[in-house]
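Structure provided below as structure tokens; questions to follow.
Just one protein chain is left out here, and the rest sit where they should.
Moving on to subunit A:
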Amino acid sequence: MTGTPTVATAPAKPRPRLRLARFRDLALVPAIVVLLVVGAIIDPVFLSKANLVNVLQQQTELSLLVLAEAIILIAGKFDLSLESTIGLAPALALGLVIPSASHGLGTEWPTALAIPLCLLTGAVIGAFNGLLILRFRLSAFIVTLGMLIVLRGLQIGLTGGQNLFDIPPSVLYLGNATWLGLPASIWICAILFAAGILALSFLRAGRAVYAIGGNVDAARAAGIRTDRVVWIVLIIGGLLAALAGLLMTGRLGSVAAAQGQGMIFTVFAAAVIGGVSLDGGKGTLFGALCGVLVLGLINNILTLGGVSAQWIQAIYGAIILAALILARLTSGKAQD
């Protein structure tokens, strides 16, 4: 009973731990450097500005989806439907503004409405996911899997399975414009990622996302309106997917019926390789961005390396699995 007020706990080692956490964030940077070196050895064209800009631009749509998915995963939820939103949002918006001769819906609303309509569609999809997940307490995985199928079906139904051409210039602009020597889409992604990183690290609402993913009961006990935050996160997810749809439409000059199909697997792979936990509460947007870059570079190197088109998918998939195993080994924790 001779206790002193101070607890005789082992002195914590704060600095190393902090550095370790930072290091975890930067874990993929050496991998990116290695890929750059490997790429340069395989083909001198690789390091040219044109090729690198091309790699980045091809990854912009994926990176926006990863940005959305990473925030949703950190909040402890799931959204598989992003890959259908990226197709349906621009398809619906264009359908409402282009003439029926170009497979429009016949409403022929002013073309200036195309971009707002597209973003609105994304937000509404996110809000609807939120309604099912938060109000009706359905599993996020199953809800968004169902939405993935429904939204893809809606797009095919509305467009009659046709690709939409005759895209108004306002929609083409974002995917094609060049700002200060770089494609606008790269700037947009960079700005959004910077904003996201800032928000998640320095805004109370951003920290609330981590708290909810880490322990939702504790977050609620701390006075965080958990449902509201998650709902907003899902809406932002839908918005980002719609924006990614706009960029893709502009870059390709059309909306394919299968726009975005199959992307969600790459999205999850990039997020997990980038250190975002599927359990929620863990991971950073910077890490997720690195995950996107790693996948983009691998893809580019495989193409430049002359891997035959028939085999590229199998090799790409194998590399993703290897990267996941590596990420598991370096983080030392089970992913589930």
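Methods note: a contact is a pair of C-beta atoms (placed from the backbone, for glycine too) under 8 Å apart; a residue touches a chain by one contact, two chains touch by 3 or more; residues count from 1.
In this text, contacts and distances are computed from a predicted model.
Per its UniProt entry, the chain excluded from the display bears the name "Sugar ABC transporter ATP-binding protein", taken from "Imidazole glycerol phosphate synthase subunit HisF", "Sugar ABC transporter ATP-binding protein", "Sarcosine oxidase subunit gamma" or "NADH-quinone oxidoreductase subunit H". Within the set A:130, A:183 or A:281, the residue that contacts the chain not displayed is A:281. Contact with the undisplayed chain is limited, among A:26, A:177 or A:222, to A:222. When the missing chain is restored to the complex, the residue among A:78, A:128 or A:210 that touches it is A:210. Subunit A residues in contact with the hidden partner, per the touch definition given at the top, are 1, 3-9, 11-15, 17-18, 21, 198, 201-204, 207-208, 210-211, 213-215, 217-219, 221-224, 281-282.
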